[in-house]
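Notes to accompany the following structure.
Left out: one protein chain. Kept in place: all the others.
What follows is chain A.
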Amino acid sequence: MEKPRRDGASSPRNGRQDGDTRRKRKTADISQALSANPVDVATLRRMAISEGGLLTDEIRCQVWPRLLNVAPHLLDQDPETVERENNKDYNQVLLDVQRSLRRFPPGMPDEQREGLQEELIDIILRVLKRNPQLHYYQGYHDIVVTFLLVVGERMATALVEKLSTHHLRDFMDPTMDNTKHILNYLMPIIERVNPEVHDFMQQAEVGTVFALSWLITWFGHVLSDFRHVVRLYDFFLACHPLMPIYFAAVIVLHREEEVLECECDMAMVHHLLSQIPQDLPYETLISRAGDLFVQFPPSELAREAAAHESMAASTFKDFELASTQQRPDSVLRRRRRQKQAALESSTVSPVGAVSQPSTARRFMRLAVMGLTVALGAAALAVVNTALEWAPKLDLFP
């Protein structure tokens, strides 16, 4: 459905009409949700997840800010320019942006591409300067370029800034310890679905670094077709920040036969898995990832993931305990203090759950209903589990 301009030869005529009709209906539903007062974010979320995602970049320009709850007035601000001399990140950013030629459409004239690369550097430096707690990582540029190409410099700055203090926050710590922790969710998910693949990978001691670039670039670094990248961004923007790791697991599981046929050796398995096939059935995998998220929510996997290392508390555990008023940054600061305290007293201090204001609760319920409708799963208990993430991300009005 997302593949535009099918050549017709391969698809029967009425199948195509069907697709066109569905597309038209979806477009209409999206405009309606956008013009509702207040904007119907739950529907937008569902549209972003369901088959085909947000269909066009034009629609993405309108919906992505809504999914991230970026206030429209932020989009009018003139982006300031950041001094490049003596900027601690400039050299690394420049190096990575210069090497990012593949991210731009193949036919684009050099001059235009170079202009965009300059903008890319500006956006990154701007967000980093405004948020000194954030640290640049190689791969961040792959995320930013996706936003730049879809929504343009000004809006990309606002969206990326929001994303960086939320979904990407863990990747932007001074160290990659929390990123490592998130990667630790991968094996427990795989184990739930296919223990044989899990055991095989454990035996090969392949580790999880093959999925690192998938996670921290939302697959922008590894997929060569930009349409696939933006389709995944629709999905991830509408979901829990851990969804990319569920998607990573789904890709591995999709390739279970190849994996099991591979020589049981770290290098061989790492090599096989890090070469991502370019012809993945994205829509199927997306709904599968959503199903797995609902079936095995992060809270259920948290203990196992933590068992992979000494660190007791995880970011997302803390998110679950945080109140709606708190921004993730303050949660992280608190967590650091707790970790410190835990180290000193060698017990993890308990954190009381804070009750949520009822309006926020309603909004998130709607949102997650959207998610579950799209995925065809409805058990109330499951919904409640899936609900937990939404408010802590501060994404709802």
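Quick note on the criterion: a contact is a pair of C-beta atoms (placed from the backbone, for glycine too) under 8 Å apart; a residue touches a chain by one contact, two chains touch by 3 or more; residues count from 1.
We take it that contacts and distances are computed from a predicted model.
Asker: Which one, "RING-type domain-containing protein", "Ras-related protein Rab-7a", "Vacuolar fusion protein MON1 homolog" or "small monomeric GTPase", is the UniProt name for the chain you do not see?
Answerer: "small monomeric GTPase"
Asker: Which one, A:Arg16, A:Arg84, A:Arg113 or A:His135, makes contact with the chain that was left out?
Answerer: Missing-chain contact among the listed residues: A:His135.
Asker: Using the document's definition of touch, tell me which of A:Ala36, A:Ala71, A:Leu101 or A:Ala307 contacts the absent chain.
Answerer: Only one listed residue reaches the unshown chain, and that is A:Leu101.
Asker: Can you tell me which of A:Gln92, A:Gln133, A:Asn194 or A:Ser299 touches the chain that was removed from the display?
Answerer: A:Gln92
Asker: Out of A:Ala156, A:Ile190 or A:Leu212, which is the one that touches the chain we can't see?
Answerer: A:Leu212
Asker: Residue-wise, where is chain A in contact with the chain that is not depicted?
Answerer: The missing chain touches chain A at positions 92, 95-96, 99-102, 135, 137-139, 141, 174-177, 179-180, 205, 207, 209-210, 212-213, 216-217, 221-222, 224, 266-267, 270-271, 274-276.
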